[in-house]
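Below is one structure, written out as structure tokens; comments come after it.
Missing here is one protein chain; the remaining ones are kept as they sit in the complex.
Entry: chain A
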Amino acid sequence: MADETSPGIPAPEGEADIIDTEYEIGQDNIEGKVGPFGFDIHNPVFVISGLVVVAFVAYALIAPQQASDFFGWLRPALTSSFDWFFLLSANVFVIFCLFLIVSPWGSVRLGGAEATPDYGYAGWFAMLFAAGMGIGLMFFGVLEPAYYFATPWGDAPLGTVRPFTEDGQLIEANVEEARRMALAATSYHWALHPWAIYAVVALALALFSYNKGLPLSIRSAFYPILGERVWGWWGHIIDTVAVFATLFGLATSLGFGAQQANAGMNYIYGIPNNVTVQVILIIAITAVALVSVLRGLDGGVKRLSEINMILAFLLLLFVLFAAGAGTILSEFVAGLGAYAREVVPLSNPFGREDLGYMQGWTAFYWAWWISWSPFVGMFIARVSRGRTVREFITCVLIIPSIVCILWMAVFGGSAISDMIANPQTSAVKANVIDTYSPELSLFAMLESLPLAAITSTLGIILVIVFFVTSSDSGSLVIDTITAGGKVDAPVTQRVFWCTFEGLVAIALLIGGGLTALQAMVISTGLPFTIILLLICWAIVRGLIAEKRA
């Protein structure tokens, strides 16, 4: 009987290069019980992360002015002093990923030479988007193209021509060029560069976990650099900073997201726009996220991501046809062309005169994507076992980039068309240019199309569900890191982190401090950029030792 086959196990995993380390996963963990609830946490990452988060929340609540002055200064100071560094590093990540696709290492399989993928394409893509970007597409899909198209404040991408005179008259001759540049400049922020940032982190974690046998935790990517020291304080610091950035990144977005959803509800249904409604929204989002993490990765997170993708796709199709499929599709092709033509000048940090765009938007975005990369990268790694490096990068880099360019062309293109058709009465122009109300831009665009009441409701639902999918995947990531890379820690811990995130968001929303702490999270983008560059090197070191197909 001892030789009974085990159909539950994937086929033999084939050759892989397990790193020989003395460290045993979970060796630093404390297991125990508080009352009836079990716990299994990493010592000291869990406790330090929790305490540091509480300390920063307390600081923002006790000295709100000081916190907001300091971080309000720090974030722009970093993105404008180090703009060149952010831009160059992001270029490095894109080139590195493209190189891996064509290099012989592209055939290395994550999980060993004979591993099979854990998830099919549909569920996998849905989870990639829902964790990393979905909410941004909802918020910026209209705002950014519309803003670049018409901004009169001198921060037009590459200083391109303006389509409106100062008193709002259309300048026909400039329209085409302004429109083309608006789509190219938006796509630049949502296509190859952000996904390359995520892909680098995700690839490193997947490689060092599935092929090298190290725990699924950020510190594992540093093994080639730090050696056995990653299990000591170096590793504790890396993991704690990752937890910290993830938790505050999620909590502050949750706070802002509640404000945005509330503003949208106010705009459409006249529901009062106040803190009470926003707190209720946060509680509702956290509650649904809690149900999702309690249903698990397959039954909750994956299913919700799929539902979300279907809804987003329906909204995309609607806007596509309502705004005229022919023009928008040609816009998509034009957008792709514009992106291809402008991506090099846009990503060159030297000799630029459009500092408003380069520092205020591009460097800000890069810092932001990078500060989110531990979370999104780790989640992508968790669901990507069994793919080859080539397949992994193609699917994490190229396909999402195309989808994002399509999304921006449809939503942004439709908004720009509205601004051109009705320069005086366009709701998009009123909410993006005349008065800057970014949270209303999506709803203003939907208003210009038929069935606005239905599509705006769908828009609000999507905003909320995308928050849920970020929140549940984030809680899973934080839970895994603070359990020392264990993915089977007691369920109580997930409940703790998910609830904690909601509570932090509520505290910051009521007490003020969302802006300050979000600025702080984005500031972590700078140290993480250095870390990511090191990770690229670690990936190469790791891949060299692997068997190629």
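Just so it is clear, contacts are C-beta pairs under 8 Å (C-beta built on N, C-alpha and C of every residue); 3 or more make two chains touch, one makes a residue touch a chain; residues count from 1.
The rule is simple: contacts and distances are computed from a predicted model.
Of the candidate names "Thiamine transport system ATP-binding protein", "FMN-dependent oxidoreductase, nitrilotriacetate monooxygenase family", "Universal stress protein" or "Cation:proton antiporter", which one corresponds to the UniProt protein name of the undepicted chain?
When "Thiamine transport system ATP-binding protein", "FMN-dependent oxidoreductase, nitrilotriacetate monooxygenase family", "Universal stress protein" or "Cation:proton antiporter" are compared with UniProt, the left-out chain turns out to be "Universal stress protein".
Can you tell me which of A:75, A:236 or A:385 touches the chain that was removed from the display?
That would be A:385, which touches the missing chain.
Looking beyond the chains shown, say which of A:296, A:356 or A:423 touches the absent one.
Going through A:296, A:356 or A:423 one by one, A:296 is the residue touching the chain not shown.
If I consider the whole complex, including the chain that's not displayed, which of A:45, A:108, A:156 or A:216 touches that chain?
Once the missing chain is taken into account, the touching residue is A:216.
Mind listing the chain A residues that contact the chain we can't see here?
Against the left-out chain, chain A lists 1-2, 4, 6-10, 12-13, 16, 18, 24-27, 35-37, 111-112, 118, 209-210, 213-216, 294-300, 382-383, 385, 485-491, 494.
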